[in-house]
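Next up is a structure, given as structure tokens.
Every protein chain but one is kept in place in this view of the complex.
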Amino acid sequence: MNRIESPAASTANLQLRQVGKPLVRTDSPTKVYGTAVYAGDLTMPGMLCAAVLHSDRASALLRHVDTSRAEALAGVHCVLTAADLPPSQGVMTDMPGQTGGLTKNTKQPILAKDRVRFCGEPIALVAAENAAIAEQALRLIDIEYEDLDGIYDPFDALAPGAPIIFGDDNVVASYKVRKGDIEKGFAEADFIVENTFTTQYQEQAFLEPEAALAWVDEHEVLNIRSSTQVVEHYRAVADAIGLPHNRVRLRAEFVGGGFGGKEVMTIEVWLALLALASRRPVQLVQPRERSFLSHGPRHPFTMTHRTGVSGDGKITALQIKLTSDAGAYAKLSPYILLYATVGATGPYRVDNLHIDSVSAATNNLPACAFRGFGTMQANLACEGQMEEIAKLLGMDSMEVRRRNFIHTGDANVTGQIIRSAVWSDQCATQALATLGERPTDTQTTRIGHGVACYQQSYGRIRWMKDSSEAWVGVEMDGTVIVRSAVTDIGAGQSSALAQITGEILGVPMDQVVVYFGDGAVTPLAGTSTASRALYMSGNATKMAASQVRKNLLSCVAGYFGVKIEQLDMCDSQVFIIDDPQRSIALKDCVKLCAAEGVHRHNLAIFRAPTSEGIDPETGQGEVFPDFTYGAHAAQVAVDIETGEVKVLKSIGAHDVGQAINLRAVEGQVEGSALMGQGFALCEELILKQGRLQTGSLSEYLIPTSEDVPEIKAIVLESRSGLGPFGAKGIGEPVYAPVAASIANAVADAIGVHIFELPITPEKVIKALREKESTK
Amino acid sequence: MLPPFELLEPHSLDQALKMLATSESVPLAGGTNLLPDLRARGEAGGRFISLAALDQLHGIEHSDSRVLMGARTTLSDILHDPLMPTAAPSLVSMAKVFAGSMVRNAATVAGNICYGSPSADVVPPLLSLDAELTLASAAGERTLSLNDFLLDYKKTARRPDELLISVSWAPPTTGTANLFYKLGRRRGDAITVVGVAVTITIEKGNCTKARIALGSVAPTVFRAQEAEEALVGGPLTATTIGTAAQAAAQASRPIDDIRASADYRRHAVHMLVRRLLTEAWQTAGSQHD
Partner (left out) sequence: MTDKETQMITEKRVDIQVNGQACEITVPAWRTLLEVLRELGHKEVKCGCEKGDCGACAVLLDGKVVDSCLTLAWNAAGRSVTTVQGLGGPDNPHPLQTAFIEHGSAQCGYCTPGMIMAAKALLDDIPEPSLKDIKRGLSGNLCRCTGYTRIFSAIQAAAETLRQQETTS
């Protein structure tokens, strides 16, 4: 096995001047002054407005689609249906920007042809002079459906004889993990605990619905400016419509929230087709109701844990079954299932293990990527089970966790050895301690404390062979430019690169400009997904900046007649460490380099560790670069009469490796605390026979300011991660334990576990009644 | 995007009433119900009469015996009125949990009442205060009780040519408690799952008047009159309160929807009525000590 060289090692003694500090993010002012530009804000002369017709049947044959009345409407420029599409007839929805192998059936029709498989499937596109005409045109498209039987439950879909949604069967993906000797493990167990946990659909509900603008420019290049997490989609757009890759340019604007929902291609390919057909710039901004249909929500999971434990709380055997509802197309379901499988044992070491996981196709909304990517669902079951085990054994649940925590050097589910720090215990202990004393119960409220730990990967699956490029250069006046096609989806992705570069080159952050998100002119950085942006692009940027630093210092070393190691850079000066009076301004240093023909810029590529996949029979192999560990604790008050749950405190404690921008890290923890609370308590996409019942923001309820508990972020730094300065990925990890901690707190408060999310007042009352009746 | 419609903008009440009388049209107040509905419908058509310029419909007047609230009073106006906390405590509690500040600035009392929704939050407090409505048409004015105004799901006693011009009620006397609670699926800006308003008047240790108004648990907001009757005449005890709460739950005719089941709603009515009555008994009783 390859030993992974931690990039942290090389900079272990570097004195950090900017990294880790809560500096003002470079993107803050423009957002606060209202000058930041989002894709829907762009306009061009002659721009048309697009609109999309989504199916209102979940499972039906498309007998006839007649667009003639729409086309005849004044102001309509083009109407496209499947009949007008290029022969490829599909768009790749596999891992975006990926260069490795593809999984089966991940090509999805751009527009439904002959058949619709889910309620909301796109059928036709319109481009018109303005939005009103485009909307009117949609109403003039006549569709004749012939309803087919649909399947709306993954277990029905897997039953023999079920109608096939797509492909050869309804199994979108499945995994097996076989480790140790499970029979022996169960034989050694003093107790066996079995429970089934279920989770619901969760909608990303980013505040900015999908938006993009596309046009063909004077060089016959198809340009798309979009709200996307992935500029590498330009390749998928090009492939889908039969253009060479170098004729599609995709630029990502500031993204008004992504959370995975703008990871797989959403509207870009539609706009590309309309721009080509109309030869005009075309913009689409999805109304909220159609936004709900345009990406893919979090997969509902059913998760059964059968755990053998010894009397002292050690897990001796664990058998896990995971079933997810993929909906009507595969999208990223196979990968999400893999994440769930690897995350199924949480941050615990289990030597005797069976996991069987399957993702089934149904006629529901196709589910896709969402912060946590399967891991958080799997983790919820795992952490709920910990509580149930502890209850059975009469032990403190933290004690049970301690008996089983995975440690650095242990093998995880897939046999991968964990090399970075595992500070689960420290994090959980601190988070719980920060909850403080319990307020006393009243006649009608019960207070509960809950904690949950997790293990969440950062960085892509190893066989994606991930890499990121970044360019750093110093201008003649000493200002600095970073070029990276990283997308900025709100977590401070571009700002972090400025901070890292500022650190390395000793320039204030506001002297660094980051050009980001342009698939044509900034070096490709890969996606802002999988908690990889900082890890990958941070490393690439740091490598590039370090090389520039080296070049600059070598010139200055010659100038002063000292060694490079005797020099440092700070406040746009290069100085001799032991004699700081002897210094030279960065801009003069740049001139020196220029005169000597030394590169003042560098293009670097960072490669993540790779592997060739897992053994299909045992599930063993290296899947991820590394993992983040931490914990979340919650204090809740449950009204035992109405079943209402109020979260009082919500504390996240995470080993982030190294915070690059402390404030940004805390912001991630705080945001995920509330998003996780929504998942635990009030968010739920309800589908009835495949039809969405909660398709707007008055029915789909995300937490408001009135729902905010006391939130705290505790940031621990082991500096053991694979990211720059030892950072670990945090965007998804900090979210992973939140819902579980709240579910556990509710169980603690009322004495019964609710196995089905979300924990509505109604379910609380039901659980309390059942508890009463079994007394 | 809103579909095309016609908007008339009268400058006086008379003009507005004339328009209503002679053309098929619908009053438009804050638009917070009408505009989302129009957008959802998406079809062109309809004629609306803007009430924006009708100053006669603005303002809240307090006298010792009566509070008179113009129909265009917004939810924010209720929150900003310094006398409202004593004139209608339940209405103030309600306004605090009604929508968010932007909608509170636009949404009017009349719009809330006239829309006739079972989840209209303004209605339970006003019902619990025995509010009366004054409606005007080109033919004249009439006054009727809010209770009589609400007929069925989105059905009220308003004739198409009528405008609601004001709402009035007698402010609570000493010894009266007037409470409201909204149960929603989240704490801020949510459609009510169960709304309860109660008014209890205590004189010499006995309950002399009881009002229990329930939202979101029947086709309209309604008063649980049997439950009210169970309370009047004596002190409120755990038993009488329990009986009344039970009766209120039984009087409810809720439905299953995306927010909650009928069963749960009935349960919540029981619990919340019991809770609010208990609290009301304590506060109203303490006003006399």
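A and B label the chains in the order they appear, each numbered from 1.
The rule is simple: a contact is a pair of C-beta atoms (placed from the backbone, for glycine too) under 8 Å apart; a residue touches a chain by one contact, two chains touch by 3 or more.
These numbers were taken from a predicted model, which means no experiment stands behind them.
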Partners of the unshown chain among those that are drawn: A, B
Option touching the unshown chain, where A:F254, A:F405, A:F516 or A:F679 are the choices: A:F254
Among B:L13, B:L68, B:A106 or B:I255, residue touching the chain not depicted: B:A106
Touching residue (missing chain; options A:M675, A:I714, A:A727 or A:I750): A:M675
Touching the absent chain when the full complex is considered, from A:G667, A:G690 or A:P737: A:G667
Chain B, residues in touch with the chain not shown (by the definition above): 1-9, 18-19, 22-23, 30-32, 35-36, 38-40, 48, 50, 52, 76, 96, 99-106, 187-189
Touch residues of chain A, complete complex, unshown partner: 22, 24-25, 27-38, 40-41, 204-209, 254-259, 285, 287-288, 489-492, 663-664, 666-667, 670-675, 696-698, 702, 704-706, 708, 711
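In the analysis below, only the chains that are shown with their structure count from here on.
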Whole-Å separation of chain centres (CA-atom averages), chain A against chain B: 44
Interface residues, chain A side, partner chain B - complex: 131-132, 135, 139, 287, 444, 641-644, 646, 681-682, 686, 693-694, 698-699, 701, 703-707, 760-762, 765
Touching residues on chain B, where the partner in the complex is chain A: 1, 42, 100, 183, 185-191, 193, 258, 260-261, 264, 267-268, 271-272, 274-275
